[in-house]
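Selected chains from the complex are presented in situ; the others are not included.
Chains: A and B, in written order; residue numbering restarts at 1 for each.
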Amino acid sequence: VWEGAAAAETAARASLRPEVFDWIACGSGDELTVAANTSAWHDLRLRPHVLRDVTNVDISCSLLGTVLPMPIAIAPTSRHDLCDPEGEIATARGAAAAGALFAVATGSERTLQEISTAAAGAPRWFQVYMARDRGWTRERVQEAVEVGCSAVVLTADVPVVSRRRSTGAGFVDAGRVRIELDPSVGLDAIAWLGSISGLPVVVKGLLRADDAERCVAAGAAGLIVSNHGGRQLDGAVATARALPAVVAAVGQAAEVYVDGGVRRGTDVLKALALGAKSIFLGRPVLWGLAAGGAPGVEAVLRGFAEELELAMRLAGCTSLRELDSDLLAVV
Amino acid sequence: VWEGAAAAETAARASLRPEVFDWIACGSGDELTVAANTSAWHDLRLRPHVLRDVTNVDISCSLLGTVLPMPIAIAPTSRHDLCDPEGEIATARGAAAAGALFAVATGSERTLQEISTAAAGAPRWFQVYMARDRGWTRERVQEAVEVGCSAVVLTADVPVVSRRRSTGAGFVDAGRVRIELDPSVGLDAIAWLGSISGLPVVVKGLLRADDAERCVAAGAAGLIVSNHGGRQLDGAVATARALPAVVAAVGQAAEVYVDGGVRRGTDVLKALALGAKSIFLGRPVLWGLAAGGAPGVEAVLRGFAEELELAMRLAGCTSLRELDSDLLAVV
């Protein structure tokens, strides 16, 4: 029985070493943005419709041309092996079982080949960092193309890694992938990634409308409004607050997604009402993985989908096309 | 001595099994709306008048043509037997003793016939769910007509039941009434209920002005602004926040009532100042029932009425007609 993301968090706390649980939980600085991400969803209030036929609710969506059963995807996060011995293989199997898109991180402990083999044919994107050694990044992208990833996600908010409580913890440093980040990366990386992959490029880590416009002009097909789960610039605006302006600026020209602090199906509903095409889950997926391996990941994804369907019914909405800001009140 | 609804809650906590107390208390999801309902009344501040003759204060009102001694009615809630062995019979006796309107729920554990016999002639409405088997609903409505209910209350915010902490608890499932809810119910249900009953129809569970307009256009004589006590769509706006727009939209064409988080006579005063013709009490009535049976219900109703009268006097108002938003400041 799905009892909510908070229950998954509790289960993960029980099964993980404290330092790993904290590594997942922590943000940068004073964790102002971690707190703001969650509370910003809460601050939005819903204005549900009643007396509408909600027998059939359809939460399927199309992301960059791929039809998916739910607008709930897995955000790229690294080192899943710290949550489950199978690492990203388990995550991939859970995602595939639920039919959810999995954005595999460069920092995954399992190789893309292993992950792809574990869940062949499942919808998959590949998240990439721009390394100082562009050849290295090119190789990673080519692997992604070879294993059938359908989009490249460029993380834009990590020109350098921020300071977190867990910075430099030994258990994280020992991972498979070591990247020398290139802090000089500019907008031209978008076209370059498109050209070497032949895939649509999604920029992750935007919070501003003007940046969104520049990215779309530079070739981005999608944007993930994100502050890296509050792990990069502490004090950055909550994603729920940043999302509307980005949608208003580029929502017609590109697909806009959002992550950060999404913990309930009602949060997903609010994100979609603000114009997001999908949300991405970071920590909740790791909690599910830690608590139950692949089935745990599947349970989290299905749990969110069920909560979203329920919220849609209770809001009197039957398809994502009906959702807009009229459903919301800021109190 | 009436010491306020909080004292009744404390007494109920002492007399109920913990799981029943919690079943009454709980909301859906993170209970954001449960909390918002109460705090929204608190956020409204009163601007009392002074040096007016308040010797005689009249809190009587007329709901759909029935004159009542107080604008404080009992909201439909199910399974009163969990609070008192006599169940709704005790509630009905308490309501009749206080002269308050009792909106009996479809999910009452005692039959309408029993309840009516227990307190013959008392003002009574009947709350109905639209079952997939319309014949079943028709029978329930006909019973309501036969026992003299003067209005039918259509619950609009439960196309499906939401998830609460107590979802699926055995002690609730075992009730007398099992309803297969029909999630396809639309506005035409209003006219249908009116046609089979010959009674005015009140729609319960609205939060939007546009929905209110549609319901009134579809034949509703009254509307209860409600979010089901925070037990359906978590994150829905507080009723005190939703009420003004509904009153502005349909207050001339229909009677508007409100429930949710009303815990003091000053909350009632605020609701009336915002344009409600009456408030409905859910949890406080159950607390009174648990704490003292029929006399406990009567005490809660009289306690609220006394608090309202006192608040009226302290606000310099002597009849409900004098109350409007000039009495309020949002701080």
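The definition used in the following text is that a residue touches a chain if its C-beta (ideal position, glycine included) is under 8 Å from a C-beta of that chain, and two chains touch if they have at least 3 such contacts.
Just so it is clear, the structure is predicted and the values come from calculations on it, not from any experiment.
Assembly remark, whole complex in this entry with 2 chains visible in place, copy number of the identical chain is 4.
The criterion applied here is as follows: only the chains that are shown with their structure count from here on.
When subunit A is laid over subunit B using CA atoms, the rotation angle comes to 90 degrees (nearest 5).
Note: centroid distance subunit A to subunit B, computed from Cα atoms, is 42 Å. Looking at the complex, you find that subunit B touches subunit A at residues 29-30, 32, 36, 156-157, 159-160, 162-163, 183-187, 189-190, 203, 205-208, 211, 214-215, 232-238, 241-242. The touching residues of subunit A, counted against subunit B in their complex, run 4, 6, 42, 44-55, 264, 266, 270, 307, 310-311, 313-316, 329, 331.
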